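Heads up: the structure comes next, in C-alpha cells.
Every protein chain except one is present and positioned as in the full complex.
Presenting chain A:
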Amino acid sequence: MNEEPPSANRWRRFDDWDRRPLRLDNFALEDPDNGFCAMSGPHDPAPSALVRNGRIVAMDGRDEAEFDMIDLFIARYHLDPAIVEEAMGTDSLEIARRLVDLTTPREELVRLAHGMTPAKLAEVVAHLNALEIAFAYGKMRARATPGNQAHVTNAKDDPLQLAADAATAVAFGFDEIETTMRVSRNAWSNALACCVGAAVGRPGVLFQCSSEEAEELRIGMAGFTSYAETVSVYGTEKSFIDGDDTPWSKAFLAAAYASRGIKMRCTSGAAAELLMGFHERKSLLYLEARCLCMQRAMGVQGTQNGGIDGAPLAAAIPGGVRELMAENLIAVWLDLECASGNDARSSESEIRVGAKILPFLIAGSDLICSGFGSILKYDNSFNPSSFNGEEMEDYLVLQRDFEADGGLTPQGEDRILDLRTRAVDAISAVIAELGLGDPDPAMKRSVVYASGSDETRSYSPGQVAVISEAIRERHITVLDVIRALHVRGFIEEAANLLFIVKLRVSGDYLQTGALVRGGRVISAINDPNRYEGPGSGYRLTAERRREIAAIRGQLDRREVLRAEAAFEAAEAAVIRYRTMGPASAGSDPREIVVGISPAFGTRLFRTLAGHSLARVLAEIIAGIESGGGTARIVRLRHTADTSFLGLSAARLAGSGIGIGLQAKGTAVIHKRDRLPHNNLELFSNAPITTLAHYRGLGENAAAYARGESPEPVVVPQRGEALGARYHGRVALIYAIETSLTTDGATPEEIVLDFLGTAE
C-alpha cells in the first residue's frame, strides 16, 4: 500500500473524523455576551436577598422596584422569608458539600432551598462536578421508584397504529404515554386511540395529549387524558411574554388543571431563552434556576426539565451537558417531580447519546426520559428522541449491564404480537361501535405487524380529521369509550380504562411524583426517596433484577450444544474419526502432527467461522502435503489449550513441527523445543479465519519442517468487536472442551476417513 500522499496538506485521520456522525453536530464557542454560556456566567448576578418586615425587598442584585415579573413571582411565592437569612448566609461550597453528604438528610436540604434565590441555587450546584451532580440527583429526587415516559405518535395520526403502539409501550413498562399529532385537528382522535391502547395489558398508565392549551384541557375534561406537561415557563420576562403567557397566567392554568383532577407538570429547559432571542446575557443555568423557582412558586408538583427543545443547543456549548444535569438537580432539590429531559435527541453521535443517559439511568429519576420515542424516529411527531424505537433494545441492555432500573422491562415477541393484535381489535371495535368508521381486516393486519407507519395501509391524516372532528362535535367522552369496549367484549380493557378515570375523583395522583404501579398510586408521599448511602434508597428486588436481565437472545450451554448437535449429522456423513490407541513419537522428518482438542468432532462440529471441522482438517492436510510433508492426526485429551495442543503435537512429530487445533477453529503452529506460549504462528481470530488460511497454515508447517522461514499467514481483521460477538459462545464452547480433559491422558492416534465432500 504505497499510495501517493494526498494533495491537501492534511493528516488523513481528519478526513476519517469528518465522516463520523459526530461531525454533523454543531459546536459553539463560549460567548457569554451572546448567551452562549452554560453556567457561572460573567453577567449572572451575585446571590443576594434582603428581607424587610417579612417581605423580600431585594434579590440577586435587584431592588424590589426593579423586579421583573419573574423576580416578583419568585420573591412572593417561592422564597420563605423565615429561611432566607440562614440559607443565603451559608457558604455555597458548604451547601454543595451537604448535597453529597450522606449525613445531611434530603429534608434539611429541601428546607434550605426554600430560602435560596435562583442565583444562589445556581452558584451552589456549580461547585459540583458531573459525578457529584449525578450522585446528588440520586439522593435528592423525590420519589424512590424510578419511572419512564414514552412518546406514542405516528406520521399519519393513524388511530390503529396509535393504539397498537400505546399497548406496546405499556407492555415495555412506561408509566406515562404522551402523544401529539401532525395535524392539530386530529387531537381528539389521537387521544381516544392512545387511551384505548394504553388500557390494553395492564391498568394505570397515565396518558397525555399535547396540544393547544385550551384544547388540551377540554380533552382532559372529556376524560381521555390524565396528565399534562406542556405548560412552559421561561427564565426571562421577554421570552415569557413571547411564549404568550405570564407567571400569573401559567399559575392560573396550573390551578385549572388541578381543579379538573388532571396531573400537571411544567416544562422548562436550558437554552429556550437563547432560542427565543431573549437571554439577557445570562448563563443557561441561572435562567433555568429562575424557571424552576417559579415552578415551585406556582405550586406545580413537577417539571419536565433538562434542556427540552433546547437540549441540542445546550449540548453545543462547552459544559452544556453538565449544565443539563445541574438544572435537573436544582429541580429535585426544589422538591419537584422531575421528568429529566433525555428527550429531544441532542447529538447524532450514539456515543454522546449513550453517555448522556447514563447518569440518570444509574441515579434513577422520576421519569428518566421525558419522552422516550417508543416509536421509530420518523414516526415521532415531537422529533426524534435520544432513544427511539430503533434503540429500545440498547436501552434495555444498558439497564441489564448496570443493574439499573430504567423503568422498562424486556418483552418477548409473542406477547407483543398478542397485545398489538388486541389493541388494534379494541380500537377498531370502538371506532365501529361509536359509528366513527369501520376498519377492515387488511388495515388492521398491516398495523399489527408494522414497525412504523411506512409499512401500514391504514388511515390517512385527512381521514383521521373526520373521525377527530366527530369525536369533538358529538361530545364523545371516555364513558362512551368504556361502554363501547364493554359491549364489544373488551371487558378487561373497559375495566382498565374505568380504573384510570376513577383515580381523578380522589386526586391522589395530583401529589408530587405520582404514578400508578400495580394498580396503586405511588408518589413522593408514600414512596419517598430516603437515600442515605449503600443499602438504602431504591434497590432492585430479586424479581425486578430478573425482569431487567431477561433480554432477548441469551446464550447458555444447552443452546450451544443444541446448535452443535444440528451439525453433527452432516459431519458424520463426511468424516469418521477412528481411534487407533496410544500415539507414539514419529521419526519421519517430513511428518507434521496435527493435535486436535478433546471435543473436536465428538461434541463440537464447526469452527466459530462456521466451517465444517472435516473441511478444516482436509485443508490443513492438503496444505501440509502440498509442501512436501505428511500429516498425522492425534487427539490430545490432557489439555484443550491451543499452545499446549500445538507443543504436544510438535513433540510427537518426526519433524518437530506440530499444529494445535481447537474445535472452535483456533490454531497454532508449534515447534518441539519452544516454550508453550512462544509458538511459530497463531490463528487466534477463529471467527474470521477462512479455509484458505487453514491451507496456508498447513503449507507453512511443512515449510518449517523443511527448515525454511515462510512468511507467516496473517488473518486480516477490520476492527470487528470479535470479543463482543463471540466470547460468550467461546467461553461456553471452551468449557465443553475443558470438561472432557483428563490429567495425564495419553495422546490417541486418529485415522480419518473422508466419506465425501464436506459442506
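Assume a contact is a pair of C-beta atoms (placed from the backbone, for glycine too) under 8 Å apart; a residue touches a chain by one contact, two chains touch by 3 or more; residues count from 1.
As a working rule, contacts and distances are computed from a predicted model.
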item: The complex's invisible chain, by UniProt name, from "2-oxoacid ferredoxin oxidoreductase", "Acyl-CoA desaturase", "ABC-type maltose transport systems permease component-like protein" or "Propanediol dehydratase small subunit"; value: "Propanediol dehydratase small subunit"
item: Residue of A:184, A:451, A:526 or A:739 in touch with the missing chain, whole complex considered; value: A:526
item: Candidates A:479, A:555 or A:585 - the one touching the absent chain; value: A:479
item: Contacting the left-out chain in the complete assembly, out of A:494, A:574 or A:631; value: A:494
item: Listed residues A:102, A:214, A:692 or A:714, member touching the removed chain; value: A:214
item: Selected from A:57, A:110 or A:563 as touching the chain missing from the view; value: A:110
item: Where the unshown chain meets chain A, residue by residue; value: 68-69, 72, 76-78, 107, 110-111, 213-214, 217-218, 221-223, 237, 241, 244-246, 248-249, 251-261, 296-301, 335, 477-479, 482-483, 486, 494-495, 498, 501-508, 510-512, 520-521, 523-526
